[in-house]
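As you look at this complex, bear in mind that one protein chain is not there, while each of the others sits in place.
For chain A:
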Amino acid sequence: MSDYQYLDVKLKLRDPESGTLNQVFLYGCIYKSLESIFGEIGGQTDLELLKLSADHRRFLVRIPADFLERVRIAIALIGQYQGVPCHFQVLETSATPLDLE
């Protein structure tokens, strides 16, 4: 059993044309949500962005298995990305590495 969980996430923006998708903004968005919901103690985890497809607005993240619940909560509750209303849809969760097809 692997200690990590892999998430395949899709970003859905209200206005698909606006906003640039890059690693830094995504990290910031997820960490900000984690910290506001679980605080400085509860929201600390090593999140790793493995792949990013800006065209399809999809990305793969690797997180420790213990933090799956918290990260999913934090991702589900994100309402804005770069000031644009949005939501994140988790397409797949797996204990084995995933790939963007």
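Just so we're on the same page, contacts are C-beta pairs under 8 Å (C-beta built on N, C-alpha and C of every residue); 3 or more make two chains touch, one makes a residue touch a chain; residues count from 1.
Here is the rule we use: contacts and distances are computed from a predicted model.
Asks: The hidden chain: which UniProt name fits, "Ribonuclease P/MRP protein subunit POP5", "DNA-directed RNA polymerase", "MIP18 family-like domain-containing protein" or "NADPH:adrenodoxin oxidoreductase, mitochondrial"?
Replies: "Ribonuclease P/MRP protein subunit POP5"
Asks: Which listed residue (A:Glu40, A:Asp55 or A:Glu101) would be found touching the missing chain in the intact complex?
Replies: Considering all chains, including the one not shown, the answer is A:Glu40.
Asks: Spell out, residue by residue, where the missing chain touches chain A.
Replies: For chain A, the residues touching the absent chain are 35-43.
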